[in-house]
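One chain of protein is taken out of this complex; the other chains stay put.
By written order: A, B and C. Residues from 1 in each chain.
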Amino acid sequence: MLKQRTDLALEAKTLWEEQAGETTQLEGVKAWDSRREGYQVTTVQILDEQGAKALEKPVGQYVTVELDGLRRREEDAFGRAARALSEELSGLLRLSKTDPVLVVGLGNRAITPDAVGPKTAEYTLVTRHLVDQAPETFGHFRPVSALAAGVLGTTGMESGELVAAVVREVQPACVIAVDALASRSLQRVCRTIQIADTGIVPGSGVGNARTALNQETLGVPVVAIGVPTVVDAATLAADLLASAGQEQVDPAELSGGGLIVTPREIDTDVADLAKVIGYGINLALQPGLTMEELDMLLS
Amino acid sequence: MLKQRTDLALEAKTLWEEQAGETTQLEGVKAWDSRREGYQVTTVQILDEQGAKALEKPVGQYVTVELDGLRRREEDAFGRAARALSEELSGLLRLSKTDPVLVVGLGNRAITPDAVGPKTAEYTLVTRHLVDQAPETFGHFRPVSALAAGVLGTTGMESGELVAAVVREVQPACVIAVDALASRSLQRVCRTIQIADTGIVPGSGVGNARTALNQETLGVPVVAIGVPTVVDAATLAADLLASAGQEQVDPAELSGGGLIVTPREIDTDVADLAKVIGYGINLALQPGLTMEELDMLLS
Amino acid sequence: MLKQRTDLALEAKTLWEEQAGETTQLEGVKAWDSRREGYQVTTVQILDEQGAKALEKPVGQYVTVELDGLRRREEDAFGRAARALSEELSGLLRLSKTDPVLVVGLGNRAITPDAVGPKTAEYTLVTRHLVDQAPETFGHFRPVSALAAGVLGTTGMESGELVAAVVREVQPACVIAVDALASRSLQRVCRTIQIADTGIVPGSGVGNARTALNQETLGVPVVAIGVPTVVDAATLAADLLASAGQEQVDPAELSGGGLIVTPREIDTDVADLAKVIGYGINLALQPGLTMEELDMLLS
Partner (left out) sequence: MLKQRTDLALEAKTLWEEQAGETTQLEGVKAWDSRREGYQVTTVQILDEQGAKALEKPVGQYVTVELDGLRRREEDAFGRAARALSEELSGLLRLSKTDPVLVVGLGNRAITPDAVGPKTAEYTLVTRHLVDQAPETFGHFRPVSALAAGVLGTTGMESGELVAAVVREVQPACVIAVDALASRSLQRVCRTIQIADTGIVPGSGVGNARTALNQETLGVPVVAIGVPTVVDAATLAADLLASAGQEQVDPAELSGGGLIVTPREIDTDVADLAKVIGYGINLALQPGLTMEELDMLLS
């Protein structure tokens, strides 16, 4: 069993390998690196129950894109990142051209590192009503609807309940769910995006974990897009002390709880990430549109 | 038929009487004035189809509270206004003590005069999850859930579709729907609140009218709380010209469209109104709580 | 004397001509039309005291750019508008290449139609500290500082006092002051930008007029960029009634005061205008930069 928990399959694989040592082979998991638009992409495929048990994640494909250049404001970093996400996302969506899609932004708009989901919903090009009302003009668009699902404390409903109710009404062929995650690595915070075809457990990044959103609970495939925006302070402290040879430390002792490690510029980072994910989703769902057309349609 | 349309039953009655002249009696409608906590309250009761046809509104009760002191920041104006709303709302709700309620904030958060609904949802004390999860502590609260229903252009769904889906999931005994309205009167803008037991047509204030939210469409009673936050500029112009004897004017000629008349301080006004309506709802739904306890629970 | 007052020289000229009739010639004023980047540009030049008295504005040059396409989201509308503003602004600035400039955003950030000044300050590329601290890297930039001057009610200081204090400290060669204006014409609201080399009286659009910011009060030339974001409701009503032949109407009777006419989508309009003005200023002040470089430096 993994001694530590992480939302990122890539980190889970590394943790497993550190624990197992070099001589043991991780069975039931394939992984490979590639590049898209200049960004590093790592794909971890969990092939069977043996792999799922080792990494403590469901069977499926987990694609991690490292958006290093985005923060350094490199040349066309935004456009390249949106296209890279779009291409990786398209690979996992398996949709026919007019299948309707529901985009769900999970998390709490009022807590900055948890707002990446709701903000992404704002950057989603919503077309379902246009396709319905003016098919002669918009009939070539895929019908897309969007929902910022809020959090239990502000709605009194689990995100899963609300999404399930909307799925029954809108009947999408697929749900794309966007949420903040927690990472164990300071280097990955606000720099990494994980796309997975296995669904998501809302609130695992910030706040408490809830009922999963996946094929089983919603009846349609759920592709999850997750961004680590925080490292839990107690986890970080325990990791540091473990690396210093103090294995016995209980993280709960180290902090009063409720503290997170986050970039100083988290407000800007979350805004940038929501925009790049939103554009990535739009390019994947409406392949006929250019970035410039999206700029005009969304502003 | 009324020559002009208005969301306020009070205005509709006045318009009818102006058109009809003093000798004709408005049949099927009763109206009376009262005071609550120092505020002027006018109740218009549409008794039958004759009254409904005359005022172009469904049969039911329409209560208008004039919040004049709120803008002048009179002594305890906020507390008195919240209590006055609470008392009038309680009269229309007809709920038993533990009946669950869904509060829906209609309108577009990103357009200030249309944000009164979503902002009210933020001031609603949400308890459904607490009653479910910790009945020993919260069992004496009424289960309340809340939803900011967004608008067609940002979700791809009609507000009515989304609310219907959530009503099927949450099964409330009643829906309270809050929305911005349009008034004909500059004096009423941001100073009047109408509570009606007849439901609501979302977006009649700002944006286009949509499918009604009412007992017929949702299967449960819908009490609507509406606030006029704008006067349509073309309507205002036509009214002015009509009063100057220029009856033939077509409002559409007067403006390029999309212009509204609104108070200079609309941002503050909408924030104040959302808070007073939210507190009024909370006092009506959780009669055991004081204003001070609400302050603590909501902040 | 003009019967009505307006902040726009273009409107003042039209009002004068309507009052004077076709046979009278407006002396001391020259005006001509041109096009920049596809936008209509009108220049009104007040040549002498006779012209100044007629139009009730100081001697100087007033350039009006009509940004129609911006709201229709035409192809490259944003880029063309920023370049058009930049070119007209450069014509009025008369600066040598390294003259320092102070950009001042006037108005109240918390009142949407008055926020165009403070929001423009956020889009201004600020370089004074970079030129000071790292001249080897940034020495080729013009030193630019920026200030959102707030309003009397939130600072206890007149904008003019605060700007004068900062001008004494920073010693710019020129001040660019951005503020919201009031227009008489519904068609011009949020669609027109006036650039004038005569300075500005803060708060003439929303709120009360204050001490002027100009060469006389600040000791350096002041180029004003003004955007009509509202029409005063009482003014509009009086104009309408006058046009219907009811000349005697007192605007004060028509409204309770404090009401404005504004586009329904004022939040979006103000955000768009602030961005286009900010980029126009940046292109004029740092002529070596492209739009793409500005995107990277400002985000």
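Quick note on the criterion: a contact is a pair of C-beta atoms (placed from the backbone, for glycine too) under 8 Å apart; a residue touches a chain by one contact, two chains touch by 3 or more.
Computed from a predicted structure; not experimentally measured.
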In the full complex, which of C:17, C:99 or C:161 touches the chain missing from this view? C:161
Per the touch definition above, residue among C:51, C:69, C:113 or C:143 touching the missing chain: C:143
Footprint of the hidden chain on chain C, which residues? 121-122, 126-129, 143-148, 150, 152-158, 161-162, 164-166, 168-170
What does the interface between chain A and the hidden chain look like in terms of residue numbers? 110-113, 186-187, 189, 206, 230, 233, 236-237, 240-241, 244-246, 249, 254-256, 258-268
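As a convention for this text, only the chains that are shown with their structure count from here on.
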Could you check if the interface between copies chain B and chain C is built from the same residues on both sides, meaning over half shared, or from different ones? same
What whole-Å value do you get for the distance between chain B and chain C if each is reduced to the mean of its CA atoms? 38
Contacts with 2+ other chains: residues of chain C: none
